[in-house]
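All protein chains but one are shown at their positions in the complex.
Showing chain A:
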Amino acid sequence: MSRPGRDDAPDRLYTLTGGRSRSGPDSPFDLVTLVVAECEPTPGMQSEHVAILRMTQAPTAVVEIAAELRLPVSITRILLSDLHAAGRVSARHPRKAAVPDPDILEQVLVGLRNL
């Protein structure tokens, strides 16, 4: 049985997020929400926030950000929620519907056939 130690990864993750393990239940960030930076990184900013702002100069999905930061998706969502609340990033959420829009399905098909 291992005792929690300072090198345990979860501790590092808690530090990154100020102790939170999940974003609020109303967190709108889907895996494929596209995130776009609305400002430049500033001195003194948390390094993960800097990395996100650099990465999202072009639209970048939440899952890509998580992979690049090598952080679990839930932790990445918390970091993004903070940046979003501060107006530093904007979010382009997927157009979710109970049933997919037939026009979107057609666009997906056309896009795939053109591959």
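Methods note: contacts are C-beta pairs under 8 Å (C-beta built on N, C-alpha and C of every residue); 3 or more make two chains touch, one makes a residue touch a chain; residues count from 1.
As a working rule, contacts and distances are computed from a predicted model.
Missing chain, UniProt protein name: "ATP/GTP-binding protein", from among "ATP/GTP-binding protein", "Isoquinoline 1-oxidoreductase, beta subunit", "C4-dicarboxylate ABC transporter" or "Heme exporter protein C".
Residue A:V108 is the one among A:C39, A:A86 or A:V108 that touches the chain not shown.
Within chain A, the residues in touch with the undisplayed chain are 21, 30-34, 54-55, 57-61, 63-64, 66-68, 70, 72-74, 92, 94-96, 99-100, 102, 104-113, 115.
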